[in-house]
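With one protein chain removed, the remaining protein chains of the complex are shown where they sit.
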Amino acid sequence: MSELTINVEFSGGMELLFQNVSKHTLKFPSKNENGNPSTLQDLIFYIRDTMMTEKKDLFVEKDTVRPGILVLINNTDWELCDELEYELEDKDEIVFISTLHGG
Amino acid sequence: MSELTINVEFSGGMELLFQNVSKHTLKFPSKNENGNPSTLQDLIFYIRDTMMTEKKDLFVEKDTVRPGILVLINNTDWELCDELEYELEDKDEIVFISTLHGG
Amino acid sequence: PFQRVENLTNEEIFRFGRQLVTPGFGLESQLKLRTKSFLIVGAGGLGSPAALYLGAGGVGRLGIVDQDTVDINNLHRQVIHTEDRCGVNKAVSAAMTIKAIYPKADVVPYAYTLDRTNALELIRQYDIIIDATDNIATRYLLSDACVLLGKPCVSGSALRNDGQLTIYNYNNGPCFRCLHPVPPPASAVGKCVDNGVLGVGKLKLVPGVIGILQALEAIKVALGSPALNDPSFLIFSAMSNPMFRTMKLRGRKKECAICGDNPTMTELIDYVQFCNGSANDKTVDETIL
Partner (left out) sequence: PFQRVENLTNEEIFRFGRQLVTPGFGLESQLKLRTKSFLIVGAGGLGSPAALYLGAGGVGRLGIVDQDTVDINNLHRQVIHTEDRCGVNKAVSAAMTIKAIYPKADVVPYAYTLDRTNALELIRQYDIIIDATDNIATRYLLSDACVLLGKPCVSGSALRNDGQLTIYNYNNGPCFRCLHPVPPPASAVGKCVDNGVLGVGKLKLVPGVIGILQALEAIKVALGSPALNDPSFLIFSAMSNPMFRTMKLRGRKKECAICGDNPTMTELIDYVQFCNGSANDKTVDETIL
């Protein structure tokens, strides 16, 4: 399969960086430009480069998401998967959630 | 495939009819005794006949679940699927939930 | 009768929206709440938090119906009441607490039982109905009355460690009768299923969680929130993980006896008889914790 369908969701205020739209369905190549399976890091860079025009630093810092953002892969904390190295699968649901501190 | 894995869950008090255990994983034949694909009705009869010893009338009435029980097929109201005629698929999650009236 | 206002007063803006410097969508939403009336049926475990939050939140009018009086061993979960009001009618007591939070709140207590003789007359006066009752006969009564009058009914229920929440007769979704054309056998309602079961301690907080979510859903109805576009049914299991499950619900049924295309019911009926005795069989209040 050359293309994956990835469901991306932004929550906890992250959606404000994306025209206030929470849910996005992306078509994503199954291999990255190096010919390796596409990873979560590839997805993060794709989002930063193609879906954002400003305030990119509120999403990405260096090579990963900025501090304060939790990442869910199919409702599981990405730390329980392989974080940035996680290899995307078709129909994956990836959620980026800004942790809240208000009360 | 000759055997399906079906996740059955009882909720809203239904679990009290099943030794207070909510979640059950069943191996279920993919075809019923007539050689047709197994349906939700087959599953209901299987539960009644093999998992219950008493108070069967609190689960089944005639050929279907008793009034007051909602059935969810993969988190969707079974009326939006084919109800009793729904053909089971591997890894389906079927929930039987007793509607509550207390406050 | 309830008078709909055109604008919020400055005092209301200060109280409910001071921090909103630009009067944008926020104030419009607050005005929508202010121009809507809400009727909560039941001021017990579900109705207490629903009434607290709607009453404090600046809705146009809040009606509260309950025939019962405050009892000392309900106070642990009916937190809108106080110990010195034992013996006072619950609707009256709930109104007193709301007035203490917001003296200008328009709260109307109704200290009687809703039944087929008076339900239509009362429900007609309100925009959004909140079913916070505790027995199945009243649930049929409220749903049927809401269908006959074209009102949405935000329904919550709780038993043991479980709770359920949905909105009937709204946005082409089902009514209670679409889901339950036939009432369950009396033996399946309330106490019979419970006998002899030593579960985990019953959680008094379950009605609280559902009740506050009823207030939230009622507000979303008032705002016309798109989140309510598809009918759904929330299932809460306090002692499970995950605690919440959302079910995609059927729409209105064409063959429903009251909300269908060719309704056979055009008026309220005798619900105690209809429910075949399970009506008076109020949910056993054996909650602990």
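Each chain carries a letter (A, B and C) given by its place in the written order, and its residues are counted from 1.
Heads up, the rule we're going with is that a residue touches a chain if its C-beta (ideal position, glycine included) is under 8 Å from a C-beta of that chain, and two chains touch if they have at least 3 such contacts.
All of these numbers come straight from a predicted model, not from anything done at the bench.
*Asks:* What shown chains come into contact with the chain that's not displayed?
*Replies:* Displayed chains contacted by the hidden chain, ordered by label: A, C.
*Asks:* Specify the residue from the set A:26, A:70 or A:84 that touches the hidden chain.
*Replies:* For the chain that is not drawn, the touching residue is A:70.
*Asks:* Touching the hidden chain in the complete assembly: which of C:36, C:61, C:81 or C:252 does that?
*Replies:* Hidden-chain contact among the options goes to C:81.
*Asks:* Consider the whole complex, including the chain that is not shown, and state which of C:72, C:182 or C:269 touches that chain.
*Replies:* Answer from the full complex: C:72 touches the omitted chain.
*Asks:* List the residues of subunit A that touch the chain left out of this view.
*Replies:* Considering the whole complex, subunit A reaches the absent chain at 11-13, 16-17, 20, 22, 57-58, 61, 66-70, 72, 75-77, 79-80, 95, 97-103.
*Asks:* Touching the absent chain: which residues on subunit C qualify?
*Replies:* Per the touch rule, subunit C residues meeting the hidden chain are 14-20, 24-30, 33, 49, 52-53, 56-58, 72-73, 75-77, 79, 81-84, 100-103, 198-205, 208-209, 212-213, 215-216, 219-220, 223, 225, 227-230, 232, 234, 238-244, 246, 284-289.
Note that in this section only the chains that are shown with their structure count from here on.
*Asks:* Need the CA-centroid distance for the pair subunit A / subunit C, whole Å please.
*Replies:* 39
*Asks:* Report the inter-chain centroid distance for subunit A and subunit B in whole angstrom, where each centroid is the mean of the CA atoms.
*Replies:* For subunit A versus subunit B, the centre distance works out to 37 Å.
*Asks:* Could you tell me the distance, in whole angstrom, between the mean C-alpha positions of subunit B and subunit C?
*Replies:* That pair's centroid distance is 30 Å.
*Asks:* Going by the touch rule set out above, which residues of subunit B reach two or more other chains?
*Replies:* Counting only residues that touch two or more other chains, subunit B contributes none.
*Asks:* Spell out, as numbers or ranges, the residues of subunit C touching 2 or more other chains.
*Replies:* Answer for subunit C, listing residues that touch two or more other chains: there are none.
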